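Have a look at the structure that comes next, please.
Omission of a single protein chain aside, the complex is shown with its protein chains in their original locations.
Our next item is chain A:
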Amino acid sequence: MQDNINKLFKAIADPTRRDIFHALVLATSALSITQISTQFDMSRQGVTKHIKILNDAGLVQMNEQGRNRFCYADPKPLKEVNKWMQFYSQFWDDSLDKLGNYLDTKQT
């Protein structure tokens, strides 16, 4: 579990990988490595490296069709990141409630 989180954060820490992931999210169909390298003006090797890291993190799945590999996005693992957002969101809700209670008791 912890290992998965490590991989996930490693994957999304890099802006280029975030861009590739977003492009795959927006794409209506799976994209080949060649299509991604054209879109990002990047070598196939470079794309393959990024895709591998995204794939390890579970953010990108791959289909092999003949000599081509097609990639598509799988946003499910991002739930882990959302957990933080939820954590802080809840934390601030609670804190503002406490502030309200404090102000009420102070007034009386």
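Before moving on, here are some points about what is shown:
Going forward, a residue touches a chain if its C-beta (ideal position, glycine included) is under 8 Å from a C-beta of that chain, and two chains touch if they have at least 3 such contacts; residues count from 1.
Simple rule for what comes next: contacts and distances are computed from a predicted model.
When the listed names "Simple sugar transport system permease protein", "CopA family copper-resistance protein", "SRPBCC domain-containing protein" or "Histidine--tRNA ligase" are checked against UniProt, the chain not shown comes out as "SRPBCC domain-containing protein". Contact between chain A and the absent chain runs through residues 2, 5-6, 9-10, 12-13, 78, 80-82, 84-85, 87-89, 91-96, 98-103, 105-107.
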